[in-house]
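For this view, one protein chain was removed and the others were kept in their places.
== chain A ==
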Amino acid sequence: MTDIVNILAVICLLTGGFFLFVGSVGLAKLPDFYTRLHAPTKATTLGVGAVLLGSMLLTTMRDGGISIHELVISLFLFITAPVSAHMMAKAALHKKVTALKNTHKRELMKRIAQQKTPE
């Protein structure tokens, strides 16, 4: 029983580690600010989620009873991650951070910064 839980926890930790790693790789290699924004905000959702699931399995096995702390941590992450991504994107548009040349609808950026409707 202990072994099965350990193996499951290790699988969770490895999956989480992989997605967090991909998030960091994306931050380093994607071409412009707006695409770079995608990698780390996503890594937190699945990457940290999987790590917390692994931690939950291990603490549940060690202490008996279900460990709730991890659920609360992921709840906070799910609430805060989109808000911070939104604020960063908005700030970038107002500071006129340039986007990649082949960005679809690039001309729209100015109108968004002025909060106007399209067209």
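Just so we're on the same page, a contact is a pair of C-beta atoms (placed from the backbone, for glycine too) under 8 Å apart; a residue touches a chain by one contact, two chains touch by 3 or more; residues count from 1.
Note that contacts and distances are computed from a predicted model.
Protein name for the hidden chain, per its UniProt entry and selected from "Protein-export membrane protein SecF", "Cytochrome C", "Na+/H+ antiporter subunit E" or "Thiosulfate ABC transporter substrate-binding protein CysP": "Na+/H+ antiporter subunit E". Across the interface with the omitted chain, chain A contributes residues 18-19, 22-23, 25-26, 29-32, 34-35, 37-39, 41-42, 45-46, 68-69, 71-72, 75, 78-79, 81-83, 85-86, 89-90, 93, 99-100, 102-106, 108-109, 112, 115-118.
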